[in-house]
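All protein chains of the complex are present and in place, except for one that has been dropped.
So, subunit A:
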Amino acid sequence: MSILVVDNLSKQYSKNVHALKQLSFSLEQGESLGIVGESGSGKSTLAKILIGLETYQDGGITFQGSPIAPKKRAPLRAYRKNVQMIFQDAASALNPKLPIWKSLLEQLKNYKEFTPSFIDVEGLSDKDIARELLGLVGLDSSLADRYPGELSGGQKQRVSIARAISLEPSLLICDEPTASLDVTVQVQILTLLKKLQQQLNITILFISHDMRAVTFLCERIIVLKEGSMVDQFELGKLYEHERNPYTKALLNAASLD
């Protein structure tokens, strides 16, 4: 069953600015879907709409079989627990004045009725839970008492990944999570996402302009241009058909020759 169905979604910022034009796609449970396109293609608008930070004019979103209406609070609360997001700028995703362990637990505090299944929380203090979460993303538990300013960009991004998965979301939206990181760190973060996806059976929607990153993580890829889907393909079948010229241009931009 599809976990997420986006149907004819349209978003207009002003009279002449159409960020998304009748976009339709669906996402299967456990899948990793890549959305690739250049700046201004509507990638981030889509992410914002999906987590309810932005409204839309037309179309609809169905999550796990029920429609998501952006104005009703109660269903939205459950929806937001199940749909988590990682942003490009990990530095601004963490409160600079909170120690890491407090930031990590923010989500769990919001959903007190929930306990993650991958940690045996029995008898653990809050800080211990935070330490377990750090371990899950390959960070040393001693980082729990540090502040965001004392962490590297890659470490901060790992912390925000840990926070996002602490609620065991069914869907994880990643908006350019590696764009501002060094190449060596990029690979580490992508490898971590891949590992977590398999370990916890998370569905991933991965948004990026980097063909290299998208094809590393995702099995299926949608190419977005000026708010419309211009191409979509499964990774293994990339070269089976003549591709859209824009897809070719994106591949070309990433190629080494």
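Here, a contact is a pair of C-beta atoms (placed from the backbone, for glycine too) under 8 Å apart; a residue touches a chain by one contact, two chains touch by 3 or more; residues count from 1.
Here is the rule we go by: contacts and distances are computed from a predicted model.
Engineer: Which of the following is the UniProt-recorded protein name of the chain this complex doesn't show: "Nickel import system ATP-binding protein NikD", "Electron transfer flavoprotein subunit alpha", "Aldehyde dehydrogenase" or "Transketolase"?
Structural biologist: Of the names offered in "Nickel import system ATP-binding protein NikD", "Electron transfer flavoprotein subunit alpha", "Aldehyde dehydrogenase" or "Transketolase", the absent chain's UniProt record gives "Nickel import system ATP-binding protein NikD".
Engineer: Of A:D7, A:E38 or A:D126, which sits in contact with the chain we cannot see?
Structural biologist: A:E38
Engineer: Using the document's contact rule, name the residues of subunit A that touch the chain not shown here.
Structural biologist: 38-40, 153, 180, 182-187, 190, 209-213, 215-216, 235, 238-239, 249-257
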